[in-house]
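Removed from the display is one protein chain of the complex; every other protein chain stays in position.
Take a look at chain A:
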Amino acid sequence: MPSAPAGTLYRGREGMWSWVAHRVTGVLIFFFLLVHVLDTALVRVSPEAYNAVIGTYQTTIMGLGEAGLVAAIVFHAFNGIRIILVDFWAKGPKYQRTMLWIVVGLFVVTMAGFLPRHLMNVFGGGN
């Protein structure tokens, strides 16, 4: 097995790049999930321990990280539905490119709903 394919199997354009983005967002979400279960497990240690660690999630930098995390989740979720439609809907492969732009549109709408609310919480006068 050659370590790199002689010709490229990758065709570029929307189909390949959505596949790449699905992998990258999936791995990011998985590693956050591991950390997130561990930080939540601190409720079993003591209220003080949990509040101390969750307090670091409420800083501005982590707030921006949470926005990125939500963006990764929203893309992965909507593109996942697109993958299911490509697999199970007879016309899915034909419309995969159109469906990607629908995914991007839904992503923009969802983030437009989420970001102002979240950024108000992050930068707003809250505690």
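To be clear about the criterion, a contact is a pair of C-beta atoms (placed from the backbone, for glycine too) under 8 Å apart; a residue touches a chain by one contact, two chains touch by 3 or more; residues count from 1.
To be clear about the criterion, contacts and distances are computed from a predicted model.
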item: Name under which UniProt lists the unshown chain, selected from "Phenylacetate-CoA oxygenase subunit PaaB", "Succinate dehydrogenase subunit D", "ABC transporter ATP-binding protein" or "ABC-2 type transport system permease protein"; value: "Succinate dehydrogenase subunit D"
item: Hidden partner interface residues of chain A, rising order; value: 1, 3, 23, 26-27, 29-30, 33-34, 37-38, 40-41, 43-44, 46-48, 50-51, 54, 57-58, 63, 66, 70, 73, 77, 80-81, 83-84, 87-88, 114, 117-118, 120-122, 126-127
